[in-house]
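Heads up, one of the protein chains got dropped from this complex, but the rest are sitting where they should.
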Amino acid sequence: MTEFRKKHFTRGNFSGFITPVIALCLWEIIARIEHTVYIPPVSQIFATFFHEWFSPTFHQQAVPSLYRMANGYVFATVVGITIGTLIGAYKPVYKLLDPVLQFLRATPPTAIIPVGILLIGIGDQMKIVVIAFGAMWPIVLNAADGARLVPFERLETARVFGLTKFETLWRVILPSASPMIAAGMRTGLSISLILIVVSEMIGSTDGLGYYILQAQRTFAIPEMYGGIVLLAILGYTLNMGFLQLEQRVLGWHYGATTRPV
Amino acid sequence: MKKKASPVNLTGFGFAVVLTIVMEICAREGWLTSYVPPPTSIFAAMWTGLLNGDISSQIWTTLSVYFRALTIGSALAITLGILMGTYRPVYNAFKVIIEFMRPIPSVAMIPLAILFFGLGATMRTVVITYAVFWPLLINTIYGVRAIDPQALDVARNFGITGAEALRRVTLPSAVASIATGFRISASIALIVTVTTELVAGNSGIGFFISQMEQANRLPPMYAAIILTGIMGFILNMIYFTLEHKIVFWTPAAREQTT
Partner (left out) sequence: MATSHSAILDVVGLQKRYADGTLAIQQITLDVREKEFASIVGPSGCGKTTLLKTICALLAPTKGHVNLHGQEVTEPPPQMILVFQDYARSLFPWLTVTGNVLFPLKRRKDLSQSEKEQLANEAIKAVALDRFPKHYPWQLSGGMQQRVAIARAIAFRPEILLLDEPFASVDALTRADLEDLTLNLRDKFGITMLLVTHDIDEAVYLSDRVFVLSAPPSTVLEAIDVPLPMPREQVTTRSLPQFLELRNHIHGLIGKKGVETAERLATDPVEAKLDLEREGEVAL
């Protein structure tokens, strides 16, 4: 425990917290002096936050968002990795699909939402499909690049030892490409977050995005801030979690690339 | 005699053309849902929209907001980034705020911005600036801090220190990272611009898309979406080229760029 304490509670880390604390205090003071609806006191925001999110609201608003995000993202990951690796492993396929993929990649995923609304409506499915579609591209492209850039020595080693095409794909190409795939998955995660919020703002009757926008429209300002704070916590947690997972699974990559060979 | 590979991917473009033709046939036959019109009608809408100003004026609005926000956001991010990268106390002062504000999707700030700025270009500029700020800030800090200490030692040897060293040694070295960060920020900026127009805009190509969707005018809607994609593609290419021209000494720039 003392090791942990020594490592994390350094002076440098403490000083980092000074500015935000000061900023929050300033906010509180200004809010109480100015008395405008638009800038509620920090204390009120915190109070509303704890009140709202430790109540059924969480289940009604946050859980649907998480559910849709999870579904969309998992689909994007599984399909994206599969398609991407296959495209990257077979050069002619890559050449064939490259322009189409580049175009799809350049299109802002949020612009697809109106199409989604038209084709699928405004239910859960639309959001899941939109998220899956948007999050898939960085994963597909990164997986394709990762599969394409496997050192040929590894591929030839696989051939020399008589591995079948499938075995080569599964035991050599996929692990080789995994660092790039992970980077794509990280981008896909942020895109998923953006898409869930936007799709719920445009076409939804529940969810975090809907909640925040509704709060603004009905001038429930502390609730609006509370929603944004929750979103921030969500984004932060997801990112941290992903990073931890990545370091665990891809520890070998960090070791191999940070050391001089 | 050595064969030379064609620089243009004919197979790929050929495939794209074939795909479009197939879609055309399917749409005309009625095999696709009525919500996916034939590509020819989309291209026609694109052509008319661009020529008569419906679409082109919106694109112009989008781009002006985009560039304005990009400039402001970049200036702020690079300035703060250099300060944070060079001076430890500044870094310590702001790092916690950054860690917590960075993961907030800029789109979540839209309602907040509407509150303070109403609907309109200013609101959108603020949101886009917010989105542009973070990736560029991180990359700038990284670029400044990752400078080879040997380079600074060499400079000190020649009597170059302080602000001069900052200008002549640190900055050029950090430019590579800054250029990459700028490219990332710029592509995010376009997405956020279109998104804010979609969600709560009163002008711009995103607004146009949303309007067309509500009016059930599908060919112009698809045309606008495709044009947004093309815009993104062109802008990205421009940034890539600029990046490699400005930062010509990095290994990546020295190779043939796609």
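Letters A and B mark the chains in the order given here, with residues in each chain numbered from 1 onward.
Convention: contacts are C-beta pairs under 8 Å (C-beta built on N, C-alpha and C of every residue); 3 or more make two chains touch, one makes a residue touch a chain.
Small disclaimer: the values here were computed from a predicted structure and weren't measured.
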Absent-chain contact - pick from A:L163, A:A183 or A:A232: A:L163
Touch list for chain A against the chain that is not drawn: 151, 153-154, 156-157, 159-163, 167, 171-172, 175-176, 178, 252-253, 255-256, 259, 261
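Keep this in mind: only the chains that are shown with their structure count from here on.
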Chain A residues within the chain B interface of the complex: 12, 15-20, 23, 38, 92, 95-100, 102-104, 106-115, 117-119, 190, 193-194, 197-198, 201-202, 209, 212-213, 215-216, 221, 224-225, 227-228, 231-232, 235-236, 238-239
Contacting residues of chain B [partner chain A, same complex]: 9, 11-13, 15-16, 19, 33, 35-36, 89, 92-97, 99-101, 103-112, 114-116, 190-191, 194-195, 198-200, 206, 209-210, 212-213, 218, 221-222, 224-226, 228-230, 232-233, 236
